[in-house]
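A single protein chain has been removed from this complex, and every other one stays in its place.
Chain lettering (A, B, C, D and E) follows the sequence in which the chains are written, and residue indices restart at 1 in each chain.
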Amino acid sequence: MRYAILLLGAPYSHQAAHSALRFTRALVERGHEVAGVFFYHDGVQNAARLAAPPQDEPHLVDGWTALHAEHGVPLQVCIAAALRRGLLDEREASRHGKSGHSVAPPFELTGLGQLVDLGLRCDRLVAFGP
Amino acid sequence: MRYAILLLGAPYSHQAAHSALRFTRALVERGHEVAGVFFYHDGVQNAARLAAPPQDEPHLVDGWTALHAEHGVPLQVCIAAALRRGLLDEREASRHGKSGHSVAPPFELTGLGQLVDLGLRCDRLVAFGP
Amino acid sequence: MSEQDMPGGELLVILRHAPHGSSWLREGLDAALVAAAFERRVSLLFMGEGVTALLDGQQAGALEQKGTAPTLAMLEMYDIDALLVEDEAMRRLGLGEDDLMLPVRRVGGEAIPGLLAAHQLVLNF
Amino acid sequence: MSEQDMPGGELLVILRHAPHGSSWLREGLDAALVAAAFERRVSLLFMGEGVTALLDGQQAGALEQKGTAPTLAMLEMYDIDALLVEDEAMRRLGLGEDDLMLPVRRVGGEAIPGLLAAHQLVLNF
Amino acid sequence: MLLHILNRSPLDSRVPEQALISMGPDDRLLLIEDGVQGALPALAVHFDGLEGRLFALREDLASRGLLSRCDKRVRLVDVADFVTLTEEAERTVSWY
Partner (left out) sequence: MLLHILNRSPLDSRVPEQALISMGPDDRLLLIEDGVQGALPALAVHFDGLEGRLFALREDLASRGLLSRCDKRVRLVDVADFVTLTEEAERTVSWY
């Protein structure tokens, strides 16, 4: 089947991101297609490229990046939710006159329409909240 | 009297930061000393220098920065809580081998001991949670 | 509300949070508006504290936070007309329909499972 | 627990969240440990879901999240010996003291206000 | 006398119960943010026994359209009064 994941919780602060990553990996192992992981609300914090958790704790940003590298799962971050929370890629940073950026590929900033699109064209959408 | 503020909520996601900023301004207007604002838990997000809320919404990062500029209130961010959440100043970024940084002065990354110190040497500590 | 005139549609957005206190309500409404702008049939269900989003007389916050009342006032323009309100929450809050800024349909607890079943996608905020 | 043997001190940390689900418990414990390391007298009060932090038999999470049980096991080294547990939460969870990994003192609801009053600083997590 | 500060509504949260059992007989309770819902007459019953010690922040009531719907037993305060309440209490405890 074709699945979409909606993640609304920040890494570390809540378990939501851990649950979502593990569930998504289980989907891939079962042979399902994961059409996208959409990051919204505080979930956009999963794209924070500077996150530096202690070495003996799971690193969620790296976990999502590895999932993308291994299986090509799109990682879509709501742009409006991200900008308000200080998560900008290079293009948005320069558009807002800021030096530096806090989001890098494979995470892509995108519109909220993508969530609706994912939700309606996939067989299942599974949400993980804080 | 001497006050300390503890802020545990991220800007935008919860009202805590708005309440804390407004209360702190009221303290200063009353003539109280504010020995420090300590940012912990998701409150460390108040130091995200790249935050870009829409122009018709309050900009909390700028609000805290203005408070510091006008009244010299120290803005102390728990370093352990910040690193996990992707909030690094230039020094921590280079220490962790990351290019770029997401926290800038007047916010200072500091140890959790500062919270205990503030809480015990001030006449009042007022906490704002998410 | 009887089973037969229960609104169905493509997206049901459940709003369970009050205005001003958090971004949940705003972000849920944004999702509903985007779906409606893409010509999807959208219903809103206000549950629990979310019911207070509809109170009349809301204002900007002390730091000029806009709140969500201006967004709700625009719903009609987006052809979102299925505004459903949990009866039990209204009762527990001691509110009547004349306390609300928009006309709504009250739903009893027994109708809520059918509402969820009648929509292709349910998002909870 | 009678009024006279109620522990007082400089810092009371109230822990109201379960392990693993959020960072509240970990961050509250970190504050307590730092204060104790600075030789402050610290008491911990486990309220509501926070009581489950003390359950024995906890493990790492599925992604190797450490949880807070190893930190709690170190408390004695930090001279934090006032571990107070809300009686009512134990009862509602159906737990007894033999379910817990550390010896605790149970406090009834009527003792909690005095506990707050007996500490110079109260932090809620 | 402690000042307890509460930002959750008794409608959907049990945090107000935690605040209430932690209050001494002279302690005061200030409702802020989503907590001001508790000032509605139908919810203020949760705070029975706090007459004269129950406060709500006016600006948070106003932004939510609750100012004219407040229970009479709730004392309205602005942010300057909030400062005064913290001065008058020995210390504050926040519940969220």
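The rule is short, and it goes like this: a residue touches a chain if its C-beta (ideal position, glycine included) is under 8 Å from a C-beta of that chain, and two chains touch if they have at least 3 such contacts.
A quick note: this is a predicted structure, and the numbers were derived from the prediction, not measured.
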Ask   = Which of these touches the unseen chain: C:16, C:66 or C:105?
value = C:16
Key: On chain D, residues whose C-beta touches the chain left out of the figure   = 16-22, 48-49, 52, 55-62, 65, 67, 69, 89, 92-95, 99
Query = When the complex is taken as a whole, what residues of chain C touch the one chain not shown?
reply = 16, 47-48, 88, 109, 112-114, 116-117, 120-122, 124
Request  = Name every residue on chain E in touch with the hidden partner chain.
outcome  = 12-15, 18
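Going forward, only the chains that are shown with their structure count from here on.
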Message = So using the touch definition from the top, which pair is joined by more C-beta contacts, B-E or A-D?
response = B-E
Remark   = Taking each chain's mean CA coordinate, chain B and chain D are separated, in whole Å, by 27
Request  = Please report how many Å separate the Cα centroid of chain C from that of chain D, as a whole number.
outcome  = 39
Task = Name the residues of chain A that each touch 2 or more other chains.
result = 12-13, 41, 57, 84
Query = Mind pulling the chain E residues that touch 2 or more other chains?
reply = 7, 33-34, 79, 91, 94-96
